[in-house]
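Below is a structure I'd like to ask you about.
Every protein chain except one is present and positioned as in the full complex.
Up next, subunit A:
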Amino acid sequence: MSEPLLQVRDLVVEFRTANGPLRAVDGVSLDVARGERVGIVGESGSGKSVLSRTAMGLLGRKDARISGEITFRGQDLLAMSDKQRRDLWGREIAMVFQDPLSSLHPITPVGQQIVETLRRDPAMDKTKARARAIELLDMVGIPQAERRFRSRAHELSGGMRQRVMIAIAVANSPSLLFADEPTTALDVTVQARILELFDELCRELSIGLVMVSHDLGVVARHTDAVSVMYAGRISEQGTVDDVLRSPRMRYTSALLAAIPRIDHGRRALPQPIGGLPPDLVNPPAGCRFAPRCAHAVAACADQVPPLEPAADVPGHAFACWNPTPTEVAR
């Protein structure tokens, strides 16, 4: 693959809280190439949203202590001025948020919200932008686009709203798109159609996609690479096939075992993970999953396992002192 679109290196994001510094993201590295779909999974509070908002630049040095590197097309995102970053947003980098109802402006008609994004391009006049907005509404699968142009958010269904959000996000054909739990607020059938839309857009516009989700099924079907996050760190990283079909880090295995499955008769009963994620202000010294891990060994309690590539599969990295043996995972 060519030079990566987005490169995140050793990213640390630390919030100042009343109880002391809280490391929401702790040493995360991530690559996204053009046309590639990268999934980020993890439990609630594992830092997925903070990671994507920081990687996009929405969360900056004013909001938290940030170290590490974020490079977009070779440019250092953290060193940029507000103005430079704003120039990228909506044109080169875009985001689709979780709740489409609260993400759309309650008063402005939806078409106008697309036009506004299109008009970031100085060559777009009002008439052209309007025509293009209707085209976009049509492209994301909204029937009677011309009429819907004037609708307000509360007049649309949940699926339609998220389609509008996607139209806004891809209006200026960005090269990088973040989607933070884009289908969590939608019902299952609508969810599938929205995810297909993402697949289609990534293919056709060769957009690099970062898809945040706590749903392993979504990530398995709709991304190429995946990073599993636990308590601010990446615990396993690789292609979807490697990570989800032969997980090595115990947390990934536990997550997979916790999904109820109806397609595999023999693993019918889900096994929930006991315990709670650690307090990020005072995290455990060693592996952060150790207190909840059924396979923890002595080293887990006091030494941080490094994220290292597997000996046989170089693209598959995991951080575990006592990894799941490959044959068992199959």
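One rule holds for everything that comes next: a contact is a pair of C-beta atoms (placed from the backbone, for glycine too) under 8 Å apart; a residue touches a chain by one contact, two chains touch by 3 or more; residues count from 1.
Convention: contacts and distances are computed from a predicted model.
Of the candidates "Putative glutathione transporter, permease component", "Mannosyltransferase", "FAD-dependent oxidoreductase" or "Fumarate reductase subunit C", the chain left out of this view carries the UniProt protein name "Putative glutathione transporter, permease component".
Only one residue in the set A:11, A:51, A:104 or A:220 touches the chain that does not appear here, and it is A:104. Of the options A:16, A:86, A:147 or A:245, the residue whose C-beta touches the omitted chain is A:86. From the options A:43, A:116 or A:215, the residue with contact to the unseen chain in the full assembly is A:116.
Although one chain is not drawn, the whole complex shows that of A:50, A:124, A:168 or A:287 it is A:168 that touches it.
Only one of the listed residues, A:32, A:56, A:186 or A:293, touches the absent chain: A:56.
Remark: the residues of subunit A touching the chain excluded from display are 56, 58, 86-91, 94-95, 97, 99, 102-108, 116-117, 120, 152, 154-155, 165, 168.
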